[in-house]
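There's a structure below that I have some questions on.
Apart from one protein chain that is not included, each protein chain of the complex appears where it belongs.
Let's turn to chain A:
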Amino acid sequence: MDSGLIQEVVSATLLAGTPLIIAALGLLMNERAGVLNLGAEGMMSLGAVYGFIAALSFSSPVLGLAAGLMAGALVAGGFALLTITLQANQVASGLALAIFGVGLAGFVGKPYESQSLKAVGEWSIPLLVDIPWLGPIFFQQQPMVYLSWVLFGAVWWFLYRSRSGLLLRAVGEDPAAAHAIGRSVVGVRYLAVIFGGALCGLGGACLSIFYAPMWVEGLIAGRGWIALALVVFATWRPFRVLLGAYLFGGVLIAQLFLQGSGVKISVPSQLLSSLPYLATIIVLVLISRDSRRIRQHSPASLGRAFRADE
C-alpha cells in the first residue's frame, strides 16, 4: 500500500469517527452525573435532520449546527423533566426517546431527502499543515474534526480540573451525599442531561452537514447506540472514548475501501458492514476488563432516580 493511500485512509478515519466522539462526549457527561439516557439514537437523528434543514434553508452550516444542537438539547430537556422531576424510569424513557426521535426525524425529513448540501471545504491550519506526511492528515480536515478536539479538551478539563466537574462526578457517585452536603442534585443533573442532548444533536448535525452531506432516513445507522456502548466500555473516560471512536471510524473506512477496491472476497457485504460495530465492542471489552478500574471510574448511581426527602 502506498503512503498516499494510507494518508487518505487515516484522514477519512478521523472524519468518520468525529460525529461519534461528539455524541459520546455528551453522553459521558450526563452519565457521569448519574443519568442514563438511552435516547442517543433519537437525539442524533433529530439533530441531523433539523441541522440539515437549517443548513439548507439558511445556506449556513454554522446555523445548521446550532439548530442540531438546539434540537438535541430540547428533547433532552424533555427527558430530564420526565426522569429527574417526575422520576420516570430512565431506561424505559430513554428507549421511548430513541424510537420517537428516529421516527420523527424520518417524518420531518421526508421532503428533504432528495436534496443535497454543498460540501464544506477543508480548513488548513497554517504552519501545522506543513509538517511532512502528518500535516495533511491532521491539519487539513473538515472544521468538525477540530471542533471535536476542542470539545474533547473542554470536557476533560471540566471533569478533572474544574470544581463544577468535581461536583458533577460527586453527584453521579452518590447523589444522597451530595444533597446532604447542600448541593443541588437536580440542578446538576438537568444541566448534564441537556448538555448530553446538545452534543448528541451536534454529533448528528455533523453527520448530515459535513460527513454525508445529505439527509436520508436511517442516516445515523446505529451510531447513537455505538456512542452509548463506547462510553460504557471506555469506562467513562474521555480519552478512551476518543480512541474507541477512531477505531470505529478506522474499521468503517477500511471495509469501505475493501468493498470499493474490487478485490474479490467471498464474504457477504453485510457482514463487512457490521465489522466496525463488532470490532469496536470487542476491543473495548478487552481493554476494560479490570473490574477495579471500572468501579473507580464508573458513576455508582447511574440509572437510579434520586428523591431528596428520604
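By definition in this document, a residue touches a chain if its C-beta (ideal position, glycine included) is under 8 Å from a C-beta of that chain, and two chains touch if they have at least 3 such contacts; residues count from 1.
FYI, contacts and distances are computed from a predicted model.
Participant: From the names "Cupredoxin domain-containing protein", "NADH-quinone oxidoreductase subunit J", "ATP-binding cassette domain-containing protein" or "Cytochrome c-type biogenesis protein CcmF", which one matches the UniProt record for the unseen chain?
Facilitator: Of "Cupredoxin domain-containing protein", "NADH-quinone oxidoreductase subunit J", "ATP-binding cassette domain-containing protein" or "Cytochrome c-type biogenesis protein CcmF", the absent chain's UniProt record names it "ATP-binding cassette domain-containing protein".
Participant: Sort through A:E8, A:D174 or A:E217 and give me the one touching the missing partner chain.
Facilitator: A:D174
Participant: State which residues belonging to chain A touch the missing partner chain.
Facilitator: Interface with the chain not displayed, on the chain A side: 163, 166-167, 169-170, 173-174, 176-184, 292, 296-297, 300, 308-309.
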